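This is the structure I have questions about; it appears just below.
Of the protein chains in this complex, one is absent; all others appear in place.
Letters A and B mark the chains as written, and numbering starts fresh at 1 in each.
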Amino acid sequence: MPHHGSPHGDVMRLQTRSPEVAQRNTPSTFGAARAVLQKDLRLERRAPQTLVAMTLFSATTYVIFHFALDRDSVDGQLASGVLWVTMLLAALLGIGRLFVSDRDEGGLEGFLLAPVDRTALLFAKGAALLAFLLALQLVAVPLFALLLLGPTPDAGTWLQLLLVLVLADLGIAVVGTLVAAIAVQTRARDLITSILALPLLVPVMIGASNATAPLLAQAGAEPLPGRWLALLALYSLIFGLLAYAVFDFLVED
Amino acid sequence: MKAAVATTEAPQGAAVTATDLVRRYGERPALDGVTFAVPAGSTLVVFGPNGAGKSTLLRVLATLLRPHGGSASVLGCDVQRQGWSVRGRIGFLGHDPLLYGDLSARENLDYHARLHGLRDPGRRIAELLAATGLERRAQDRVHTYSRGMVQRLAACRAVLHDPEVLLLDEPRANLDPAAGEQLEPLIGRASGRTRVVTSHDPAGGLAEADLALGLRAGRQELLGAAAAISADDIAALYADTHGMVPA
Partner (left out) sequence: MPTTRKLYGTRLMLLSWAAVAVLGAGFALAAFYAPIEADQGFSQKIFYVHVPLAIVTLCGFVFGGVSAIQYLRSGDPRHDLRSYTAIHQSLIFCVGALITGSLWAKASWGQWWVWDEPTLVSFLIVFLLYATYQPLRFSIEDPERQSRYAAVFAVVAGAFVPINFIAVRLADPLIHPRVLNQAGGDLPGEMRIAFYTSLVGMALLFVTLYRFEMASKHARAQLKSIKRRLGEHATSTGGRSAAPRITPS
């Protein structure tokens, strides 16, 4: 093997531990979270499996709904329901994959060996799941409008819809990360993910579908009732705090 | 037969210590009362058959597992209560290389560098890649690497943050002798760091050890200066490992 310089020179250099290298900052929680997030986004870009699967799943589900409901177009509460059921089930795919690469390739231990706060992992994974959900919806919601949605929303309605999506995704991301962290250590990963996440996400479904329904009304978008947004926000807040409190117990042995 | 307890004192400044360390798996003890002290700069080699608790011991010292009884300390910090302070100063090389197959060598090392808060990661990474002969393949994804290359890269990861203590679980596994030699300055005795190493090779292990520890079924069967222990003592650890009652 060719070496740069003489072998002895390298040995000498590595033996005396250079002070500059030994100097390091204790990485902040934010910095560590950012490193993990960038790693996860890079991994997904390299081998895009999760996002592609979620999007294809959504598209196929719309087709299935068309046949199952025997409808060419839907509006109002029905449209809202079809959209959110699809989003929820697609989210399950993302949740199931969230910690898999870390568990299988030992990345989780690599993180645990670093002098960083464990909640950095929670932030990073939560942000990653949120990013995946938003990226999914960027394609899946217009697709829904194209395939199944009867009324055509105007710009203002789209903005309100975006607000509902973001708030709901926040709740899904928080609870999804918790469930993912639990499920990845079990022997029946995908089963546990589904049965654990779905009941926990019922309040999100209630809030999101009821908030979206007036926006998709056939006769034109109606104002968005504020209490559903309040419900979604409350849900995200409570489970966010809870996740912060219990996450350490899930990763530390 | 127990050999004499360590003749080297347990000095205040011991780099790695364990006192009656206990770690259970359910009801079975994976470690049952392990006690030793490793002075700074020395090498402790841990011997024992599979399932003896060698890997568990390393993982407890690495703060990956919490002790269920007794205590352990690394560089003066208790692993349970002060694990935080000690993590950045330990280098761990276990059975898993802890690398992501879809990332390149450089990206993997960069990720770990950022987790450890290194100030000049680029230079350190280049240095290590050159020393292990991986710099030409540094841009390739790790899943294209041979097992030996993965092990070398894993060793780079372990010493990336210049730790004072190394915990190595059979580091020479999957390596041909030449590659093993290459890693010497990083993780071998020549590195000058305090090391705890597990080994299945009595002769080779004793040759690089200052202290030797023998485990069997979680229990400490022997502990002493390497010079005072023979390869036969080590071999005795492996006898009767299939449930037969010794005569």
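Everything that follows uses one rule, which is that a contact is a pair of C-beta atoms (placed from the backbone, for glycine too) under 8 Å apart; a residue touches a chain by one contact, two chains touch by 3 or more.
Everything numeric here is computed off the predicted structure, so don't read it as measured data.
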In the full complex, displayed partners of the excluded chain | A, B
Residue, one of A:V100, A:I206 or A:A221, that touches the chain absent here | A:I206
Absent-chain interface residues of chain B come out as 24-27
Where chain A meets the left-out chain, the residues are 178, 182, 185-188, 191-192, 195-196, 198-200, 202-203, 206-207, 210, 227-228, 231, 234-235, 238-239, 242, 246, 249-250, 253
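Simple rule for what comes next: only the chains that are shown with their structure count from here on.
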In angstrom, rounded to a whole number, how far apart do the mean CA points of chain A and chain B lie?
-> 36
Which of the residues in chain B end up touching chain A in this complex?
-> 62-66, 84-85, 87-88, 90, 92, 94, 96-103, 107, 111-112, 114-120, 123-124, 127, 130-131, 133, 141, 157, 161-162, 178, 182, 184-186, 190-192
Which positions of chain A touch chain B when the two form their complex?
-> 1-4, 10-11, 13-15, 17-18, 20-27, 31-32, 35-36, 39, 42-43, 46-47, 101, 105-107, 109-116, 252-253
